[in-house]
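Omission of a single protein chain aside, the complex is shown with its protein chains in their original locations.
The letters A, B and C name the chains in turn, as written, and every chain counts its residues from 1.
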Amino acid sequence: VNFATLKQAFESTTSFGKLKNCNPTVAGKNVYLRLTCFSGDAMGMNMVSKGSLAVIETLQAQFPMLKLVALSGNMCTDKKAAATNWLEGRGKSVVVEAVIPAAVVRSTLKTNVKSMVDTNLHKNLIGSAMAGTIGGFNAHASNIVTAVFLATGQDPAQNVESSNCITLLEETDDGDLWISCTMPSIEVGTVGGGTSLPAQSACLQAIGCKGGGATPGQNAQKLATVVAAATMAGELSLLAALAANTLVQAHMQHNRKKPAAAATK
Amino acid sequence: VNFATLKQAFESTTSFGKLKNCNPTVAGKNVYLRLTCFSGDAMGMNMVSKGSLAVIETLQAQFPMLKLVALSGNMCTDKKAAATNWLEGRGKSVVVEAVIPAAVVRSTLKTNVKSMVDTNLHKNLIGSAMAGTIGGFNAHASNIVTAVFLATGQDPAQNVESSNCITLLEETDDGDLWISCTMPSIEVGTVGGGTSLPAQSACLQAIGCKGGGATPGQNAQKLATVVAAATMAGELSLLAALAANTLVQAHMQHNRKKPAAAATK
Amino acid sequence: VNFATLKQAFESTTSFGKLKNCNPTVAGKNVYLRLTCFSGDAMGMNMVSKGSLAVIETLQAQFPMLKLVALSGNMCTDKKAAATNWLEGRGKSVVVEAVIPAAVVRSTLKTNVKSMVDTNLHKNLIGSAMAGTIGGFNAHASNIVTAVFLATGQDPAQNVESSNCITLLEETDDGDLWISCTMPSIEVGTVGGGTSLPAQSACLQAIGCKGGGATPGQNAQKLATVVAAATMAGELSLLAALAANTLVQAHMQHNRKKPAAAATK
Partner (left out) sequence: VNFATLKQAFESTTSFGKLKNCNPTVAGKNVYLRLTCFSGDAMGMNMVSKGSLAVIETLQAQFPMLKLVALSGNMCTDKKAAATNWLEGRGKSVVVEAVIPAAVVRSTLKTNVKSMVDTNLHKNLIGSAMAGTIGGFNAHASNIVTAVFLATGQDPAQNVESSNCITLLEETDDGDLWISCTMPSIEVGTVGGGTSLPAQSACLQAIGCKGGGATPGQNAQKLATVVAAATMAGELSLLAALAANTLVQAHMQHNRKKPAAAATK
């Protein structure tokens, strides 16, 4: 059995999914196969599950002693925090960056470039390092990932790994603010799942990535960049609020309930 | 300044929140304080933010050289995968367990006790270990945590850490199936946030934990056990489907779209 | 620039080292290259450092804007606990296994198969999971790795990652004890470093892997299996002592000082 045979088995179960790689991890007598697949504009879990089963059946036909313990062995890793997604990616891997002029940092974000860079260093890099994170070197990526996922019909349970993000800030030579978000494991699709529900479908339409793309996979990739760009905006906003120490006021002001009546006071 | 002073400062900002502990982590010149608080039936983020600011201001009054870099330094750790939540807890820490008679495993789960125990060992313990997880020793806790969070008005962005779970299975001396889920960081509340929205409020009512409890905190604690118990049911279900190798059929059958028309094929 | 060019650059600096792979990780504007190399019977750090510098200089010639921040960017990862070594390997990746007859477990290890399996499950799998380990699912691999490293002229500072190990135990169908140790990142060499010191050289001679192998790399591979096999023996020994609860007696008996005079009592 070689990769071509496994690829053929996988692709016999789907009209456009492709098997791109198959990476084994051995632990004692166990072998965990991690498949890398192209799933077009679909997030692809069902497609991949079906194709994986065909791969296993092909292997079993060749190696009758092989016993399938579980179709998912947690090396995927789906919906769990795991280094494998952080290091090797899952879904789409996206890096976004932007430069915010110093004047905008002052006027809109109510702080300054140096404070933003410092806050990011001491919170998102050093603080997260002290907390023992794998992939959580950000301020609140999960808030934005979850919001966009709910709005566009994604699986919000996958925000565990889709929120993996390292946020980096630097002062440019011109004194402006450079920011980037590196997100290796955003799991999104523009067809299937909840994407055809009315509200979610309308949101996908509004950001120009509803349904299958002209080139397969194009819309899903665009949606992943939307998730990352929105996350970067959220990072800017929270880092600014922390740098300017206005977080508590902001929360009181935008609370669902009026501060005076806040049930949580 | 001692703990009593900090406690007084914290509690001056809230009518029923309590500061219970304050744990410092040092990194170079930085000190990260992690506060343990009682927040009654509220999830408590706003309450804790306000109280924390008062704690910092009290410290600054005493130590004028102290500089606040950020009100949240990521040792919390909110909405990021981090060992600190796994090891020291956050929100509610819950352990649930159950014994499922062998006959039920056969008739309802369509598999047997030994297969269930084996699948859990090779997937949730060994597989997750190989994947480099911290706190993700489960099959799909995130699915259930997210569902219950959405249904009851919780913050779904917090499922990153609320889904931390180790699932353990054993065969009992009588040949039945013992299962437990250990979840150290479930973040829930029954007042505040989205809990007063109509649908969510109705769900909380249905499971008997709407609003503040007779004893403060009682309803939120009950909701946390509901999250954990539902998660345990989900673990049983998925582990059985994997042990019986019926996952793909189940997904095809319960898909939103009819399999014949599945856009993701 | 493609891989062939980088390979040529790397191999121009060494008479027998080979560049086998080059895997980039992006974080914002940074690119971290992780090179996979063949270093024959040498552990290879110096060889790889020199070759890596040549790779970078080749890239800089092609991309003049590329700035080398550091020849080692910690994705290696050398002498630090990191998921990358656990997931992707470093040095030699070895799996060893053995079956110990139940009678030997009783007579020599003074315990029984079921107790051994249970102790391993609750200590090395569940206990380590609770402690938040990445790659530390073993009883005391580091003790044996360090001992063999010192005896054979290896770099004991590399035991941080060379000790990565998951130990698995099962009862066989015949009631015997199956044990395996999976160690993905053992860093050893039989030439260079401390291997030519007299005592160390004699030890390498004694286990049949002194100097370069008949086939390059053969002796270093053999040494890695010796490390893993010795580790497995150590795991058996400590797990048995814990299962039989004789650890304290054993330590008192084999202490450097007589128990009566123990300075640490």
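The rule is short, and it goes like this: a residue touches a chain if its C-beta (ideal position, glycine included) is under 8 Å from a C-beta of that chain, and two chains touch if they have at least 3 such contacts.
Just so it is clear, the structure is predicted and the values come from calculations on it, not from any experiment.
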Contact partner of the left-out chain, one of C:Q8, C:N30 or C:T108: C:N30
From B:L68, B:V95 or B:L197, residue that would touch the chain that is not displayed: B:V95
Residue in contact with the excluded chain [from C:Q8, C:N21, C:N46 or C:Q62]: C:N46
Contact residue for the chain not shown (choose from C:A9, C:V55 or C:V191): C:V191
Positions on chain A contacted by the hidden chain, ascending: 83, 86-87, 121, 125-126, 128-132, 134-135, 137, 166, 168
Missing-partner contacts on chain C, residue numbers: 14-15, 25, 27-28, 30, 32, 39, 42-47, 49-50, 53, 68-84, 87, 118-119, 122-124, 126-136, 138-143, 145-147, 150, 156-160, 163-164, 189, 191-194, 196, 242-243, 245, 247-248, 251-252, 255-257, 262-265
Contact set of chain B toward the excluded chain (per top definition): 25-29, 83-84, 86-88, 95, 97, 132, 134, 166, 168, 180, 182
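Keep this in mind: only the chains that are shown with their structure count from here on.
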Mean-CA-position distance for chain C and chain A (Å): 32
Residues of chain C engaged with two or more neighbouring chains: 83, 86-87, 132, 134, 166, 168
